[in-house]
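Only one protein chain is missing; all other protein chains are in place.
So that you can tell them apart, the chains are marked A and B in the order they are listed, and the count of residues begins at 1 in each.
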């Protein structure tokens, strides 16, 4: 079966009626993005939005990285007076907030927005207008907080904003309110994307892509989207309570009136721990894709990996209390969370072992993406194991809130998410741009990053064990932490240099890199079945999937599904489990209203910081733009 | 139009900078010796003789100074007589009537020099900058300071809405010392 016919519609020209060249041209017109600034702001193409998402994510990575550089400079020598406590507190808060909310979560989603629709073989993401809206909300939220920082309204209570320090009594002014609203912004954006990914994966898969043929990349992003959907509301609730406490005199966290400061910690970490996995699961997605391609065989233990992804998802909601072991909770309860925190090592271990098995049986080709994945193994496993130490209540009482923890989570997050991410950029850059990234510079980047990272962060384990607490803007010379900190700063400098190499490589290769072709790595998943960069409609004809590795199974010609309209945006809806073609559904046209809505929402969110009445004024405006956005047009189904 | 936007942006920027600055070294206030001693707001001519100048604004429009004033209000036990602003044996501070004038420098004078019927003099006991902070905070209790800078609630029992939610009331002269403050003890 190499061709499946869908029920033809009347009159409309179908792709069966047209020759290949003509078809591609007409589809590109139908799905294309109009020129001009209005066209650019109206686009609903997941690849254009995804590209913007990725670039914005990296912009915030650079900003957050600069904040880290400032901190490392301040800590390089003891009793340094380069940066005072007020500015230092703002800087470390901006670093954490940016890396977690503006880089960590969005960058994983950004790659999902770009790649998931291509990998499942459809023409656009589900709810593409929501996708555009989410990007603008994210962008405006990120700009808001950095502009606030530039105006000296940068939040200064840490990315965790513990009350009562972040509460109305101890944080005068509007700094903490901006932080709380930033959380709201990124939540809205993240939840929107998560819903799109879930629906895209469940309903828009190419015919034949049954549940057990979904690429591991897509599985990881799918589980990740569920984590976002369940975790984010907790912090949204928390930040709303915080801003109500600050602006409207409520008492959620005021112990004198029956509130509780620990309520904040529970809400925050109920989000905060899954958050770590929200950042890490995209990393596993990248690793699975890269390992399969460069080991030249399918990933070993597909069902085991899928099940461990799901298990990780569930378990990640059962261990938030290990961030609170020192708050004086009942011991028995704490023990439960020790057990669950250690347990999560098992599903993570399964994935690691399966990847190593894949490399064992495969025939590894050492290109830059694989190098970064090997770096991931080295760093992430170390970070995961120091996490096992933190899971133990007694050990945690010594290392909690010290530089040991700083070292641990940078090993986990940079090792588990950033190294795979950089590998992913080297891997998919040809698909995004049509050109390869420079291999020599890539290797240079890898070694600088790998050495720089370890030199910067390994000494932090030791300084933490020797008593250096986190979030100190300076330390006395006689503490004996100076050499370790100086080494860390030098390592950080090397790490920064590695990213300069990366930026240069991207800039140079985007113009003058080798032309990539459709499938430069001879990879197996569907995104490589189309041109690089993909046309606006992704695939001239929707592929029909017969295997988990479609491009390796069907070397000659990929079977396709035909019968879709050419002159209007149509996607195939398939059944959830077996991916049988079910419906043809029209996909929304470009519109500028998501952009306008994002502006209105931004104005409401920011104005709320200054007056609660903003909600009352803003509601009618928001309603109006929503009406414009959802104004019904007559579509095929209505006829 | 564009110019208006630019001006609005500039104002927002400047006000934010002033409001949010954590001035750990407050703007200097003249030493006590230089400060004029005025015991009453009655003055010849028109209008009050003293106006809060630029310096007063630096205190009243800065969230940090106001919150410091609020902390000191408790630390120095102003609550002992004035309660949380509603008044006890001392006059209420959150209403609009001011026996000795409601301008910032009047309040500064009151704190520094004391007043008849029980208000002690804190001259020499509280540094001038802290007196300014307390006075600015006292004025925030009748919302004579920008709402964005006024303090929020404390993590404490709440006898009244927080300063930034109290209605703004222009100061008027008048009012009396509560009877409990006048009675011979």
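What we mean here is this: a contact is a pair of C-beta atoms (placed from the backbone, for glycine too) under 8 Å apart; a residue touches a chain by one contact, two chains touch by 3 or more.
Heads up, the rule we're going with is that contacts and distances are computed from a predicted model.
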Protein name, per the UniProt record, of whichever chain is missing from view ("N-methylhydantoinase B", "DNA-binding response regulator", "cytochrome-c oxidase" or "Assimilatory nitrate reductase catalytic subunit"): "cytochrome-c oxidase"
Identified contact with the non-displayed chain, of A:29, A:327, A:577 or A:611: A:327
Sole residue of A:51, A:466 or A:568 that reaches the chain not shown, by the stated touch rule: A:466
Per the touch definition above, residue among A:120, A:242 or A:382 touching the missing chain: A:382
Given B:127, B:161 or B:174, the one touching the chain that is not displayed: B:127
Touching residue (missing chain; options A:220, A:418, A:487 or A:600): A:487
Given A:36, A:394, A:512 or A:620, the one touching the chain that is not displayed: A:394
Contact footprint on subunit A, counting only the chain that is left out: 84-86, 89, 157-158, 162, 164-165, 169-170, 255-256, 260-262, 296-298, 300-301, 304, 326-328, 331, 334-335, 338-339, 342-343, 345-346, 349-350, 352-354, 356-357, 359-361, 363-364, 374, 377-378, 381-382, 385-386, 388-389, 391-402, 458-459, 462, 465-467, 469-476, 478-484, 487, 524, 547, 549, 552-553
Interface with the undisplayed chain - residues on subunit B: 22, 24-26, 31, 71, 75-76, 124-130, 155
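The rule is simple: only the chains that are shown with their structure count from here on.
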For the subunit B and subunit A complex, residues of the former touching the latter: 12-13, 16-17, 19-22, 24, 63-64, 66-67, 148-149, 151-158, 161-162, 164-165
In the complex, subunit A residues that touch subunit B: 86, 148, 151-153, 164, 167-169, 172-175, 245-249, 251, 253-257, 610
